[in-house]
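Just one protein chain is left out here, and the rest sit where they should.
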């Protein structure tokens, strides 16, 4: 067709076909470089941390690490049996306290609460605030609860677990709500239209569909709990040289043992602490990895 | 003896200076009898007595004798106790190993740590000392060590030390601080120094008789003044008699006192003092 | 079944104004009208699904076997077991085909001799048995859209309702699946009273016995559009000889 | 400006098949056709906006002043400063009216004597000056939909392009705003080459000089619907006397 362009302007062609794109001009490249660096700075620090700890702790990654109690006399065979077992106790107890409570609260807010009521609004705002409360404050609260309940001694399993459960409760509630909210309304309506009660609908349809999301959230919450030391200090958890036998027995935790050893100036103890950090990191990173895999695998698009 | 049949739990708290000994005692006992669960804390001498006199703990570690008001608190709560001397300590003033200072007079110690100290550089203390900034790492106010330095050495009526120094109940933190900071000074029990002799340097103290280095010998011989001091454990009489674990632990502790002190790198008692301690222990079993 | 002076509000918004309708037993009643005129709203009133919408409020009554289902002593959950519902988008549960069907009888505590028989009967009733009988234990999500919609119908009839409400049951389906569902509706008419909302006038004309035409009238002051019933008659009559001008305009494609 | 043997793929999906089009300078070319036939896709090829769609791949060439804009040495960003684009939904930036207009000249590093003058000129060009001259510093979000769309046009002409692409620029607007935009388009024709996608045949007939009619043909095996150009002619000719049966069916409302 003759109407097609015939007056090609030289200027125009020069600018569009310069062989350079402004997406790769020097400023853009510097900017992209800065973004890259931002992203990888954190990852590099993480790597440095892992490598440094692995090198420092390698000599002590032996059986004693897992089978022996702490020794102040013989640093080369000090062990973390009490801390590892104690942390597992604390975690299991924390899970028992926080998960049912968190899921119940989330279900109320998401499925049964009338969001226009003032008390439900209050609960919402309050949850946002709780998520930002420093962990050490939860430790103080747990300490107060323990003395209120009349436990003379600090440092016992249930005290630590209460502190950790309080700490992760907001996380569990928030992630559970997100998971429940992601379940499409369709499914609930279908169930209700068949004559199921609201609770039957929640229990048999909504909750099962939300399990992967809830699992991701609780695993992340528990992985945070297992690494916490500050709230445990506040409930009096220190080092002990025996295993807990019940909820009211004295206990120690891996992060507490690490904290106590880290201040010991003898190198052999620091080596042991590094080895214990490796154990703790493996636990935490494994939990995170499981959570990420669940999230990426079960993320439904409906 | 070792109480091989006994089981139960023992709660020990108090002086962080004595902690390594009591902890070593627990550790060695565990090799013989793993049914006894001993938990040892380090709340500091004052904090320890607080718990001890409210009946929360069975044994209290102390790096000074019990104070009158503490004794009253115990008596008011109906708690009878026995004091057992377990070792001697030489309170050691340490500095960063590169610091070119080797000896302080008692007066200089007072000037350095006193509540109104104006010493910010070593040269403020003595013009011949280097021009390095002073950084301090001292025990927390709840420790017997702090009390001892404040009341018995510095002797200011407020019974406090200067406040701009780092403080911690955990002597290991002090070792770290002193060894990691140029121009740093601190003080703590002799053991912590001995364990870390490669990281920090102990100063000699001149109490008018010339510079004396802290050591087992000088402490035992009474030459290391005014910083040598006795270390104790206080045992709750009733708990000792009612709780077989407490008895087993205490007996084991005193029985093996020399070995424990050696293991924990303390200055053991001389024979005379040890005999006195054994007598006191026998008096306990009433 | 009958709606009497039905008014529905969403908060302050008057969505449906004074609707009176009588649904014939074992008949298919179609509800048509432009978007937003309140067809779905009226339908949801008929089995109290509107109870679940926050802020929705219903005035007037819905009589079912002479009983006003909005009376206080009536249990909305029981209402829904008698008056089933099929939705616009097929919404099977993320479970096996078998469990989808068995869900209703299980949650309502229905006494069943053999669940297997009940499942087969329901699937046969929804003309789906032959297509799925070999994969009852497989996930319902593996079915095509049309099969999923028939599964939803099967699931509904498994609870043995006597009225089935359908809200645009074919609008998410292709023509072949649509015609299967239409056939199925005509079969089901022998046993069930069916009330269906549709956008598709041809569909209304093809399958229904009676048709209700709704439209929405904007409020003069607020401009809010409130839905109302314009005309309700035998389908043949309404399409061939509408009584109201608006109906005529709508079915001749002049608006909506 | 001209498209030569244009084929577009989204991943494996062949969205547009072999389109050849010549756009007249200082003319308005309309692209019409049923939904999904690839009109927007073709339009986006003309200023390389498709580069930003993950998985999109373009074959063939688009000549602009004789230069193939898909050649390697061509900077797509520079292309876009010469060939502007207006979208279906008005998308002003969350900035002031003034900054919306000034954005293009600023980012492209245009030499301007007075930004104020440029802003005024662009707003006058988009017939918006009188309505907004007193609130240039206010957020663009305070404008009505039609004003926002004219702002988007003003923003585009501020960078002094010579081609303006418009993808259903009126479909989110009410009739009054629509007619304002249509007037504006006819004014702009004096200075710019305009290519507009529209669903509204009346609009195409009213404003355009030439019209391209697209449709989509399902693949026999996969059922994927690939878009193709059916007919391209002077608008009067195409609407009064279509050459192709499919065009005739479409413009007479028989399908789509």
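Order of writing sets the chain letters: A, B, C and D. Residues in each chain are counted from 1.
Quick note on the criterion: a residue touches a chain if its C-beta (ideal position, glycine included) is under 8 Å from a C-beta of that chain, and two chains touch if they have at least 3 such contacts.
One rule holds in what follows: contacts and distances are computed from a predicted model.
Trainee: What is the missing chain called in its UniProt entry, if the choices are "Hydrogenase expression/formation protein HypE", "Monovalent cation/H(+) antiporter subunit G", "Phosphate transport system permease protein" or "Cytochrome B oxidoreductase"?
Mentor: So, among "Hydrogenase expression/formation protein HypE", "Monovalent cation/H(+) antiporter subunit G", "Phosphate transport system permease protein" or "Cytochrome B oxidoreductase", the name matching the hidden chain's UniProt entry is "Phosphate transport system permease protein".
Trainee: Wait, the hidden chain, what does it touch out of the ones we have here?
Mentor: A, B, C, D
Trainee: Write down which of A:58, A:104 or A:149 is the residue touching the left-out chain.
Mentor: Considering all chains, including the one not shown, the answer is A:104.
Trainee: For the full complex, which residue in A:91, A:156, A:173 or A:210 touches the chain that was left out?
Mentor: Result: among the candidates, A:173 touches the missing chain.
Trainee: Quick one: which of D:155, D:180, D:210 or D:246 touches the chain that's been left out?
Mentor: Reading the full complex, the residue touching the unseen chain is D:155.
Trainee: If the hidden chain were put back, which of B:11, B:92, B:117 or B:167 would touch it?
Mentor: B:167
Trainee: Which residue from B:125, B:184 or B:203 sits in contact with the chain not drawn here?
Mentor: Reading the full complex, the residue touching the unseen chain is B:184.
Trainee: Of the listed residues C:25, C:111 or C:245, which contacts the missing chain in the full complex?
Mentor: C:25
Trainee: What residue numbers in subunit A mark contact with the hidden partner chain?
Mentor: Given the touch definition above, subunit A has residues 21-23, 25, 27-28, 31-32, 34-39, 41-43, 45-46, 48-49, 52-53, 56, 101-102, 104-105, 107-109, 112-113, 119-120, 122-123, 125-130, 132-141, 143-145, 166, 169-170, 173, 197-199, 220, 223-224, 226-230, 233-234, 236, 238, 255, 258-259, 262-263, 270, 273-274, 277, 280-281, 284-285, 288, 292, 295-296 touching the missing chain.
Trainee: Pick out the residues on subunit D that sit against the missing chain.
Mentor: For subunit D, the residues touching the absent chain are 47, 49, 52, 54, 77-78, 80-81, 84-85, 87, 89, 91-95, 103-104, 107-108, 141, 152, 155-156, 159.
Trainee: Mind pulling the subunit C residues that touch the left-out chain?
Mentor: For subunit C, the residues touching the absent chain are 1-2, 21-25, 27, 63-67, 69, 72-75, 78-79, 82, 162, 209-210, 231-234, 243.
Note that only the chains that are shown with their structure count from here on.
Trainee: Centroid from C-alpha atoms only, then distance subunit A to subunit D, rounded to Å. What do you get?
Mentor: Going by mean C-alpha positions, subunit A sits 49 Å from subunit D.
Trainee: Measuring centre to centre with CA averages, how many angstrom lie between subunit B and subunit C?
Mentor: Between these chains, centre-to-centre, one finds 84 Å.
Trainee: Give me the residues of subunit C that touch two or more other chains.
Mentor: Nothing qualifies.
Trainee: At least two other chains touched by the same residue of subunit B: list those residues.
Mentor: Nothing qualifies.
Trainee: What residues on subunit C touch subunit A, complex-wise?
Mentor: Those in contact with subunit A are residues 47, 49, 52, 54, 77-78, 80-81, 84-85, 87, 89, 91-94, 103-104, 107-108, 152, 155-156, 159.
Trainee: Show which residues of subunit B lie in contact with subunit A when the two form their complex.
Mentor: On the subunit B side, the touching residues are 9, 11, 20, 23-24, 26-28, 30, 34, 37-39, 41, 56, 168, 170, 172-173, 175-176, 179, 195-196, 199, 263-264.
Trainee: Quick one: which bits of subunit A touch subunit B in the complex? Just the residue numbers, please.
Mentor: 69, 71-73, 152-153, 155, 238, 240-242, 250, 260, 263-266
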